[in-house]
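These notes are about the structure you will find just below.
The other protein chains are all here in position, but one chain of the complex has been omitted.
Naming follows writing order (A, B, C, D and E), and every chain is counted from residue 1.
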Amino acid sequence: MAKVVCFGEIMLRLSPPGYLRFEQATSFDVVYGGGEANVCVSLANYGEEAVFVTKVPDNPIGQAAINEMRRYGVDTRYMIKGGKRLGIYFCEKGASQRASKVVYDRAGSAISQAKREDFDWAKIFAGANWFHFTGITPALGDNVAECVLDAVKAAKEAGLTVSCDLNFRKNLWTSEKAGQVMAQYMPYVDVCIANEEDAEKVFGIKAADTDIIGGKLSHEGYKDVAKQLAERFGFKAVAITLRGSISASDNNWAAMLYKDGEFYFSRNYAIHIVDRVGGGDSFGGGLIYALLNGYSNQDALEFAVAASCLKHTIEGDHNHVTVSEVKALMAGDGSGRVQR
Amino acid sequence: MAKVVCFGEIMLRLSPPGYLRFEQATSFDVVYGGGEANVCVSLANYGEEAVFVTKVPDNPIGQAAINEMRRYGVDTRYMIKGGKRLGIYFCEKGASQRASKVVYDRAGSAISQAKREDFDWAKIFAGANWFHFTGITPALGDNVAECVLDAVKAAKEAGLTVSCDLNFRKNLWTSEKAGQVMAQYMPYVDVCIANEEDAEKVFGIKAADTDIIGGKLSHEGYKDVAKQLAERFGFKAVAITLRGSISASDNNWAAMLYKDGEFYFSRNYAIHIVDRVGGGDSFGGGLIYALLNGYSNQDALEFAVAASCLKHTIEGDHNHVTVSEVKALMAGDGSGRVQR
Amino acid sequence: MAKVVCFGEIMLRLSPPGYLRFEQATSFDVVYGGGEANVCVSLANYGEEAVFVTKVPDNPIGQAAINEMRRYGVDTRYMIKGGKRLGIYFCEKGASQRASKVVYDRAGSAISQAKREDFDWAKIFAGANWFHFTGITPALGDNVAECVLDAVKAAKEAGLTVSCDLNFRKNLWTSEKAGQVMAQYMPYVDVCIANEEDAEKVFGIKAADTDIIGGKLSHEGYKDVAKQLAERFGFKAVAITLRGSISASDNNWAAMLYKDGEFYFSRNYAIHIVDRVGGGDSFGGGLIYALLNGYSNQDALEFAVAASCLKHTIEGDHNHVTVSEVKALMAGDGSGRVQR
Amino acid sequence: MAKVVCFGEIMLRLSPPGYLRFEQATSFDVVYGGGEANVCVSLANYGEEAVFVTKVPDNPIGQAAINEMRRYGVDTRYMIKGGKRLGIYFCEKGASQRASKVVYDRAGSAISQAKREDFDWAKIFAGANWFHFTGITPALGDNVAECVLDAVKAAKEAGLTVSCDLNFRKNLWTSEKAGQVMAQYMPYVDVCIANEEDAEKVFGIKAADTDIIGGKLSHEGYKDVAKQLAERFGFKAVAITLRGSISASDNNWAAMLYKDGEFYFSRNYAIHIVDRVGGGDSFGGGLIYALLNGYSNQDALEFAVAASCLKHTIEGDHNHVTVSEVKALMAGDGSGRVQR
Amino acid sequence: MAKVVCFGEIMLRLSPPGYLRFEQATSFDVVYGGGEANVCVSLANYGEEAVFVTKVPDNPIGQAAINEMRRYGVDTRYMIKGGKRLGIYFCEKGASQRASKVVYDRAGSAISQAKREDFDWAKIFAGANWFHFTGITPALGDNVAECVLDAVKAAKEAGLTVSCDLNFRKNLWTSEKAGQVMAQYMPYVDVCIANEEDAEKVFGIKAADTDIIGGKLSHEGYKDVAKQLAERFGFKAVAITLRGSISASDNNWAAMLYKDGEFYFSRNYAIHIVDRVGGGDSFGGGLIYALLNGYSNQDALEFAVAASCLKHTIEGDHNHVTVSEVKALMAGDGSGRVQR
Partner (left out) sequence: MAKVVCFGEIMLRLSPPGYLRFEQATSFDVVYGGGEANVCVSLANYGEEAVFVTKVPDNPIGQAAINEMRRYGVDTRYMIKGGKRLGIYFCEKGASQRASKVVYDRAGSAISQAKREDFDWAKIFAGANWFHFTGITPALGDNVAECVLDAVKAAKEAGLTVSCDLNFRKNLWTSEKAGQVMAQYMPYVDVCIANEEDAEKVFGIKAADTDIIGGKLSHEGYKDVAKQLAERFGFKAVAITLRGSISASDNNWAAMLYKDGEFYFSRNYAIHIVDRVGGGDSFGGGLIYALLNGYSNQDALEFAVAASCLKHTIEGDHNHVTVSEVKALMAGDGSGRVQR
């Protein structure tokens, strides 16, 4: 059992039931999630020791966020208490041609007000194997960006593998700011995860223009982006998720991995979506698990993609699947026959 | 901001939750809707001044119908009170090969008992630009049919544009009766809306028989029907919605417009359905909005079709979308990517 | 029909269903309310023209707040849009010895960031008869306190009656600050409403110490407080609500009115509570209605108390009762016999 | 096992969840009930053969009413199909000083349109021991009143005991009409059930005025009413339920029985109410059961009152209790200790 | 109206709402079902006299199972009471690549403890036309297997047609045990129903190996299996359901029938799934109905397949459809157009 530490925000997610629009709802379903929190739950579900580091308010809403993480087996001792509020996001589920809609209300959250002295990274990383964060965390504020820098440095010092999901959020910062801040961390990062747009939005890295076919990058284009990323920052591995959005109800889902000088492409899944929020995070969780457990490069990629395929069929931010369920899908059983 | 007046029935709609059948349900979801009421809500959602004219009983159920219309910004001052009951319809949602099922319980509703003196059309139409009604309203009773005649005459006199959705309902009247009554109104109608069957069911207008391919009318057939309608009654515009029912879960959806001597065909949408009730009404609402706001003929049609495509993804009778959401879909973004 | 203007905050209220604690809930019931908003809904339910003035964010959550007010007939044209977020409060319903618990998350709300130029009071007050606000509104920020000062001055200038519910909230400001700010408005106030503690918390006004019996003020004590308030600020009327909290499930409820030099005490109601949030606001709404409609002093008080008694039996912040329902209770029918 | 036949209306009951008012509800809870239907379910729950005779529409709503009766073991073969609609009643649950509210929408129901030839009473009564109806049934229309007359005559001819709950409903007919119609049936009635007001409303029978104490009849007064009823119509037994409405949440509940020349008064129950609709019907069901099963007069009354006490703690119209549960309460166990 | 007797287990089914996983659920939806119980409900829905024979505990959960069967018109007089518990199964609905998951908790159920003397088959079969059971029932225990043997013998003696759905359940017994036990019954069986795997799992009957194309049996392969089954046991008819599992959300569904020396293949349905549990049982129910009612072989097969196609669109174990709904689909109307 490996120990993985994740640092980031956990938010209260409020969603109208079913396919109701915000204005129609008389109740909101409640879950607690966020990029790194979601990765933590994935890893805890796979049986790893997952530690989530954040700051939540000392009130029942903050406690409920802790409880939700505990419920799924995450180590919450470093979900420290303080600050004024838990960040909130409202999430309306789309269908067919109507897109899902997210309204953020995260300004002033406890974690966004956290200070460097809130986290004793040496202590947190004791006995740990891996540290994961996303581009959302430093975007929460300069103070949090400093915490992240402390963390990656301490992680490297302590001999951890460091992974970063670029996860650019235009509501939180500009590409310029993101590029500057994120560049600081990259020297400490071993595994870089990105979706199709992040590399360009954060670091301005584009595929050679000959690679575009029908408005989408070709496989060659993604290879080029991954290679540029790896070369610029010295990553040991670059993973890029490839989402084909047919509609809010149906997506194609695959990924590529660039590692050890080779390019790997996963199988593609045609997914009928239950809840696609957290899809990328579940890919990250799957990839970390597979790499920690000595999977081959191709298998690691397939595990991550199969895991995140399953996430799309699960309500809420978290990916509630077991290793054996992911492996069954990897092995080709996507027929959905009843398991008795 | 234009002012649009709609006249018709609003009913209490009772639906089993999810995909339960009537006999399985221990609760019914409650919304309030009806052909013209739905058009009103569409227009209010687009920012227009929408006035709904009807009669509801002076009891809490009637009040709830008023409240629902107010909630979405409709002017309800002419939802007058009186009569004994609110019409009801029970609506069971279908799936795949199982059709949705509607059980009407609307006899004796307040609006069906309304009298000509209940409505002071000159006052109602003061400052208004458009009047809309459907073929359902006069089918409620001879007295209501008289009210409609009063209304279209007063509307014309007041210089309003008049639109009519033929909307034939075989449970309410025969084709013969419908043809007679509806023909009275047509001289006052500027814009005629129909689905694939209405023209034949109400006015006996069929496409030339050479136009049928594989059981469905060809584009040429619809052109012929639209042209016959326009020529017989002198409509300025005829719009026909084209539904391709693959199953209760999946439909194709498009429309054509005949206006200014030209035929326009919209893009087709392959829709995964959430709730298709009110789909036609949302087309009417979109078309009225677009024509009132100076859209080109092609754009007006595309707006109306995109609006009603989105309706199919929304629970209840009403189309809760904004102009910008419709425009985004018109502009081609039906990929359903999360809007953050 | 009189026109009453209320100015204040409307919040998203999130409540666990039934008697669940925050940590147990997997969904929250959604309503939108706030002190002055609640008074508005009361008045709209009584058939008055109620105008609610506030600022809400230009997002679906702000729109939903507007919709909720529209639903109950409030004039929402001065619920202007802007700012970043809607204030939120989490509300857990207590029972028996367990108190209800409110967690506020209202910092940075759109209304708390409003500026004086956001509101054109002369225009807002055109044709209006009454202006109402509470001590919560100026507590939201110095800028909002300035808006309130503008409002009360403009109201007086326009000849409106002005009422203020002192409503001290210790989370928003200190007694010292409250006393200073509120004192500015009092010269413009005609009708002052307070609960048992507000007069002391805001203005340091206590009953003569001989008046305390068994830890509670006697009738004489309340008379003394009301008289001191009226004399210090020149109010035309002072109303004090008298809550006897037996438990979270059972309360006694009554009030007194000091007006025209006389003291009036209402009947007492022993209430089995459904939802007591908004109880004080419903008293204010009832009192304003009764005074506007020429009730005698005793009847006005009884109407207000009966109205707010009924509020305690209704879910949510708002008091959904009609004038005839309140009058029936005033007339002594609290037996709860089924009305067929 | 005795066979009891009941004849009357079954309606769709629509109730807002919990304590919501009609205007707040976005769903309605669904049950199917009515005076005689409720008596049937009581008797089926006690293990008797209960036959319900009515007419329901041949649509899924009518079928659902049949299903609900079948679910609880009622013989539904004489719930014949035909007519246009099922009667509906909307029922809002009150609390504390707020009364429960019922809105009827039963005009034009299938049973109200039934004809004499719809029911072959000789066949229906074959092998039966008891026939029960209420004053609601003949109030539905002259045609139904004729059906009732057929039924009571046939019942007598077939040697059944006949019981009638007077159940006056002012929305359905006047006291005058009720008096005339009901008087026709009384010669065939053996057991007459009434609440405190029915005797006066239907037959103008009042207690001697010396019997009124504090606005309520004394025991002597009820004795007088019962005796007058029995003497005028020759009833073998008269039962009067005695409800003391403290509030919508708390009631006192007892009854008296006049039989064999003696007066019996039951124990009184102070009830904290869950749902009091159907309380009277559950008394009738209990009384019929006890009389059929040879209980002593005092025990029969106590059984009926205990049964209906329990009904007040059960959601919906029906009384879902077993004989052993009623007997346990009769025996004095109202302490509510957990039964493991 | 024919009388059909089914013998087997009815279980309490507990399902997380919607697409929640077991670990996420805070409530479970409740239905009661089981292979033979589901066939009974199908037949009752088609208007046949359906008798369900089983044993349930004498507690409220057992009673609820009886009530559910009564609700849909099944004759429950032979659902005898005794034993300790009702079998339970937990059922989590899958979606897309995530399979539905069933967790059984049926050990020690009342029916599994039943004894031969519990059932008087001669009495049960009086007036009956058909007896149906599945391979699940004898797998519950040797005692139950003996009851089944009693039943099939008595059925034959009484001249009933006997049908058996092989329904192999690997959790209950081995192929070896199944083969031995089931072989005893086959001489008494007229109609054998199986899915693609049962013939091999129970009796080791495989298609000739040349018949496999792309991992699936060809039509010729199924013919071969059916013929082997018929020849070995002398069945009058063999029906095999053909499920093509694309995913948990989408299935193809068809069947073949071997009867009177001919092979019949049904139309194929591409189904978007609501709930596929009970799909096979609804096929059995449809086939029995059609054979009892003199359908041609092809029509009987088409009826059974159309019926079970519809089942996949209905929540719960039971198939709540009418004969006319099945016939409409058989006639080709799978377009899902709203039925008004």
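Assume contacts are C-beta pairs under 8 Å (C-beta built on N, C-alpha and C of every residue); 3 or more make two chains touch, one makes a residue touch a chain.
Since the model is a prediction, treat every value here as computed from it, not as a measurement.
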Next on the checklist: I'm checking contacts with the chain that's been left out. Which of D:K156, D:K206, D:K227 or D:H320 qualifies?
Outcome noted: D:H320
Checklist entry - Among the options D:A194, D:I273, D:L287 or D:A300, which residue touches the chain absent from this view? => result D:I273
Item to check | Interface residues of subunit A (partner: the chain not displayed) | outcome: 67-68, 70-73
Next on the checklist: Counting contacts across the full complex, list the positions on subunit E that touch the omitted chain.
Outcome noted: 14, 17, 21-23, 25-31, 59-61, 63-64, 67, 84-86, 88, 90, 92, 101, 103, 105, 107-108
Checklist entry - Taking the full complex into account, what residues of subunit C touch the chain not shown? => result 18-21, 23-24, 94-102, 104, 169-171, 245-250, 276-277
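One rule holds for everything that comes next: only the chains that are shown with their structure count from here on.
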Item to check | Chain of greatest Cα-centre distance to subunit E | outcome: C
Checklist entry - When the contacting C-beta pairs are counted for B-E and for B-C, which pair yields the higher total? => result B-E
Checklist entry - Among the chain pairs C-D, A-E or B-C, which one reproduces the interface of D-E, with more than half of its contact pairs identical by residue number? => result B-C
Checklist entry - Residues of subunit B that touch two or more other chains: which are they? => result 18, 21, 23, 67, 72, 101
